[in-house]
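Note that this complex is displayed minus one protein chain, with the remaining chains in position.
Moving on, here comes subunit A:
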Amino acid sequence: MTRNTRARHVRFLRSGWLLLLVPFLLAGCDGRQSVLVDGGADARILTDLFWVMLTGAVVLWIGMNGLFYWATRRSPAPHSQRMANWLVILGGILFPTLTLGALLVYGLTLMPDLRATGDGPVIRVTGEQWWWRVDYTRDDGSIVTTANEIRLPAGVRSTFLLDSKKVIHSFWVPSLGGKMDMFPGRVTEMTLGPERPGIYRGQCAEFCGESHAWMAFEAEVMAPEAFEAWLDAEAAPAVAPTSAEAGRGAALFLSQGCGACHAVRGTPATGRVGPDLTHVGSRHSLAAGRLGTSVEDFAKWVANPGAWKPGAEMPAYDHLTDAQIGAIAAYLEGLE
């Protein structure tokens, strides 16, 4: 064994060690915002598509490299004209035409299922900078407004009517299905048929300004009865927390003018500029997936929203004392 080949073997072994890291990288493919985790039929269709494409690409990659190897190492002599002609006709025309044609037919046959008509709730989602306005239309025609969280009944297809206020956003819950753009002044429609209850994460998928990356939401898939119960509770006016601190917070909320932008149904706060806060304490996240839902998180946000979400329209309330901000946070956290 010459020095040269030994060096090559050592290099190969080192690169082999790197392969051991691959499982750790692949662990990133799991989780509640992964395309490969299917929470419903749509995501399963897309996951299958992904595996078919990946398998095909790997086979092609190996085949092409095999050909390169064969042509440069195994049989480097010039081929006959006849052989070259057949190589071009079969490998250059027939094979790609048939392969791409088959992929096209496969992709097209998937589309009707992905765009099936909804038989569940109709949910209007409006993209704002950088949060989501969510309106459920109930059977009696009444509308229940909430924000930054979408709840869906498992086992039925929900219809989404997507709109935007100012710029283009894109609505995407990777574990539940494909994405759909949201345009100002035009309503796009998509349906999703989630099946497996759980809390998934959605994300704006079209660059929409400086806090685009912080524009997320939780999508909770619930058993149908649990969904109905939740929607009933969501439609009801706010139940204010009873502690003395929260009471001070409620008064401050109104005196500081928060109600000009935010609605807390059942109180004089009826603003429509910012997210509806009627049941904000019962959500899974604050500020469109930016923060958690502890009292401390509410306090951090109220004190300086721009620190957490650059460019946010909400002003900082840093002129208030910590105790005052704590009171507002206690009030909001208690709005369940």
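To be clear about the criterion, contacts are C-beta pairs under 8 Å (C-beta built on N, C-alpha and C of every residue); 3 or more make two chains touch, one makes a residue touch a chain; residues count from 1.
The definition used in the following text is that contacts and distances are computed from a predicted model.
One subunit of the complex is not drawn; among "ABC transporter substrate-binding protein", "Transmembrane protein", "Branched-chain amino acid transport system permease protein" or "Putative membrane protein", its UniProt record names it "Transmembrane protein".
Residue A:Gly101 is the one among A:Gly56, A:Gly101, A:Gly266 or A:Gly292 that touches the chain not shown. Across A:Met111, A:Val273 or A:Ala307, the residue that sits in touch with the chain not pictured is A:Met111. With the whole complex as reference, residues 93, 97, 100-101, 104-105, 108-109, 111-112, 115-117 of subunit A touch the missing chain.
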